[in-house]
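Removed from the display is one protein chain of the complex; every other protein chain stays in position.
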Amino acid sequence: MNCVALPILIPLVLMIMQIFFRRKIFSQWLGISGSLLLLLSTFYLFGQVTKHGILTLNVGGWPAPYGITLVIDYLSILMLVISAVIIFCISIYAVSFLKTTGEKQRFYIAFYALILGLNGAFITGDVFNLYVWFEVMLISSFVLITLGSSREQLSGGIKYLSLNLIGSLLFLAGIGLLFGKTGTLNMAQLAEILREDDSAILLNTSAMLFFVAFGIKAAIFPLFFWLPASYHTPNITITSLFAGLLTKVGVYTMIRFFTLFFVQDQPFWHNLLLTLAGLTMFIGGSAAIAQYEIRKILSYHIISQIGYMVMGLGIFTPLGLAGGIFFTLHNMIAKTNTFLVSGMVFKLKGNYHLKNIGGLVKESPLLAVLFIIPAFALAGVPPLSGFFAKFILIKAGFEDGHYFVTAVAVFTGLLTLYSMIKIWNEAFLKKSPEDPSHEKDKIKLSLLEVLPSILLGLISLGMGIFASSVFGYTMEAANQLINPSIYIETVLYNQ
Amino acid sequence: MEVLIAILVGFLYAAGVYMILRRSIVKFIIGIILLSNATNLLVFLSAGLTAGSPAFLSDQVSSQQEFSDPLPQALVLTAVVIGLGIVVFTIALKYKFFEVTGADDLDQLKPTDNQK
Amino acid sequence: MNSVILQIAARYVRWMLLIFALVALIRGHNYPGGGFIGGLLAGLALIYDGFAFDHKRISKKRKINPVGYIGVGLLLIFISLLFGILSGDVLMKGIWISLNLPLLGQLKLGTPFIFDIGVFFVVIGITILFFLSLKRR
Partner (left out) sequence: MPQILLIYLISSLAIFILPKWVDERKPILLGLINLGAFIFFFLGIPFISGQIQYTRFISWIPEIGLNLEFVLDGLSSIFALLITGIGSLVFFYSYRYMKGYSRTKPFYFYLFLFGGAMLGLVLSGNLIQLFIFWELTSFLSFLLINFFHEKPEARRAAFQSLFITVFGGLSLLSGIILIGSDVNSYSINVWIANADIIKASNHYVPGLILILIGVFTKSAQFPFHFWLPGAMQAPTPVSSYLHSATMVKAGVFLLARLSPALGGTFEWTHIIPLAGVITMLIGSYFAITQTGLKPILAYTTINALGVLVLLIGIDTKLSIKAAMLFLIIHAFYKATLFMVAGMIDKKVGTMDINKLGGLLKYLPITFIITLLAVLSMAGLPPMLGFLGKELIYEAKIQSPGIANLVLFLGVASNVLMIAVSLFFVYKIFLGKPQPFEKKPNEKGPGFWLGPLVLVVLSLFFGLFPSILGSTLVESAVSTIREEDIIVKLKLWHGFNDVFFLSLFTVILGFALFFLLIKRDRLLARWRALNRSIFKFKLTELFDNTMEGFVNFTTRKSRAIQHGYHRYYILTIILFTSVLIWYQVFVTGGFKLNASFSLDPFYISGLIAVIISAGTFSIFAKTRITSIIALGVIGYGISLIYLYYGAIDLSITQIIVETIIIAMFALVLQKLPRFAKLSSSITKFRDIIVALIFGSVMTLIALRAIDIDFLDPISKYYIDNSMIKAFGKNVVNVILVDFRALDTMGEVIVLSIAAFGVSLLLQSKTGKT
């Protein structure tokens, strides 16, 4: 049996089940076990990809390019596996952190719809289908971000919604133009046509629409405004989920489109990408150090780190792409983890503002360890995952002669470090500003809250120690992207 | 005819953009609706217009007949429906926002970004 | 809106709309119509009912549960997907059976039809849900 569709079938089933079963406890356990199932299935698919190469499935049995083709190559499966890990962790974490909101059932419905859209976007090989999955993802993220309907959430939600809406409208317009010019929607066929045709440069106008659309999703400069405006408003579970996954879909599609078929006028694109990457990194990183709210610091960081991923694409050598992908994978894990930890900080201290908290290292040494792993991973401390990602990117940048942007990347590392140390110093080391006399009842973190963070921390560490195999996979992915002939061949002709 | 429809598309885009740049919630929603109409029309237009008969086949197979292209129709149909979901959600969100804050002014959203 | 005229009209309009919706659904594969349009029409019928009689009638008295409609619809869609897989073929592969019914003549039934019915139900559900949530305010 062809299992390519599993990453969308599992969340679909789970979503439907969540609609029918309304018992709270049931939703939770269904959530966790379903995510585990998803995780296992991605592992299985990963094995399949390493064994057989690119996997395809023509939905409905309609041959490509007429039907919708689902394609899993190395890039897709890497994204799938990592996001499944994050989803699994979040579903555990959600159990205790959603206690306050009464909307468990709706949370899980939207949660699985989000995953459905996400996984769909990762595996689809059809441009319009990608749009549909984007919309699925978008609408569920709208629902999630406004879950709770506080004033802050609503105003954050409106900005999130309107800017993303503009993004998807531009995306749709781009698809229309692309289809108008090429008469096809299948990515492989598009690649085949556009790579051979000299006049394909005319497509750059519609490529711009895609670029802006994905740029908005990925939150690159100057399109990122929605992110810092909204990510600190919802429940921390939801923020963690978004932080780990959503912007990365934008990066993923950008990598996909700009390696597969928008490869005309490369110098222009690469200069544009690299310039924006440098600006994104620097502006995100330097805005982060100005913040005092943990979630805002981390939100600006997301932007800064998107810059690195885009930089990998802009370098456009196999090594650069591999570095960008490596960075994406590492960042998904570490970023989610920092948000999870900030949730626990909030639980212990009841506040996200660095000026109002402190002394956590004494109060909960375990939490300190849990924080320091992803924080150091983000700052690029060896031998954690972030170091290798940055190292590969810097190496690729220098070797390809992009000195300036690489220097920015290096310097931004320092800004990252600064803001991580800021959190560390203020929240953990500093004496707690609370009045010690009215010691509250000690709030303890439960196993379910800590477990996801431990898991993600171990993965960060593992991705560093076993960097060689992770690098091997990302290199495979990069090679597949640089030489799409195999992709085209597999999708269009080997059925 | 294409040129005229293209101008219409451009007009709708311009109108939509102008409306979403307004501060009023209602105008913003109108802007979104205009933009989504413009986009749908753009997709429909750029796929090529054939003022042919609708793509209904008859039992006597005669594929020689000139049909209008069904694929862009299906795509736009999907897009229209998705647009419905999103626009209604937008309306509800803005309405809720108005209810909570009592203001029709989108500049009231400002504090979320700038709180220290 | 408790207009008597509206209420009397509703008794008939409701059924007309519902029948019209069903026709649109069934004919959809061959003629204009289909699950989406049918669903919207059916949804409108129910909303019309609501306008005429007060919306509570939809939710309380008739015990119409819009979420249930959506759930059933999605389930049908999922089942139609499943057929393709269970028959050993790929996802969403259309499976068709041919029925010779006395009155209607030869009728082809297939999983795409189930899919369309699923869409029909979902659309009914969401139309009512939209309406209810806005009306309840």
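Think of it as A, B and C in the order they're written, each chain with its own count starting at 1.
Throughout what follows, a residue touches a chain if its C-beta (ideal position, glycine included) is under 8 Å from a C-beta of that chain, and two chains touch if they have at least 3 such contacts.
Please read these numbers as outputs of a predicted model, since none were measured by experiment.
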Problem set entry | Where the missing chain makes contact, among the chains that are shown | A, B, C
Problem set entry | Absent-chain interface as seen on chain A, which is shown | 15, 59-60, 62, 65-68, 103, 106, 109-110, 113, 116-117, 120, 128-129, 132-133, 135-136, 139-140, 142-143, 146-152, 154, 158-159, 162-163, 166, 170, 173, 176-177, 179-186, 189, 193-194, 197, 199-202, 204-209, 211-212, 216, 222-223, 225-226, 228-229, 265, 268, 283, 286-287, 289-291, 300, 319, 359, 361-362, 365, 376, 381-383, 387-388, 391-392, 394-395, 398-399, 406-407, 410-411, 413-414, 417-418, 421, 425, 429-431, 467-468, 471-472, 475
For this session: Write the list of chain B residues that the hidden chain touches.
Result: 1-27, 29-30, 33-34, 37-38, 40-42, 44-59, 61, 63, 67-78, 80-89, 91-93, 95-96, 98-100, 104-107, 109-114
For this session: Using the touch rule from the top, list residues of chain C that touch the missing partner.
Result: 28-37, 40-41, 44, 66-67, 70, 73-74, 77, 81, 92, 94, 96, 108, 110, 112-113, 115-116, 118-119, 122-123, 125-127, 129-137
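We take it that only the chains that are shown with their structure count from here on.
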For this session: Could you tell me which pair, A-B or A-C, is linked by more C-beta pairs in contact?
Result: A-B
Seminar exercise, completed: So, in whole Å, the Cα centroid of chain A is separated from that of chain B by 28
Exercise. When you check chain A against every other chain, which residues touch at least two of them?
Worked result: none
Seminar exercise, completed: Shared-interface residues of chain B (touching two or more other chains) are 85
Problem set entry | Contact set on chain B toward chain C in their complex | 54, 56, 77, 81, 85, 88, 92, 95
Problem set entry | Contacting residues of chain C [partner chain B, same complex] | 30-32, 36, 126, 130, 133-134, 137
For this session: Give every residue of chain A touching chain B within the complex, in rising order.
Result: 128, 131-132, 135, 138-139, 142-143, 146, 149, 151-152, 154-159, 161-162, 165-166, 169, 172-173, 175-177, 179-181, 228-230, 232-233, 292-293
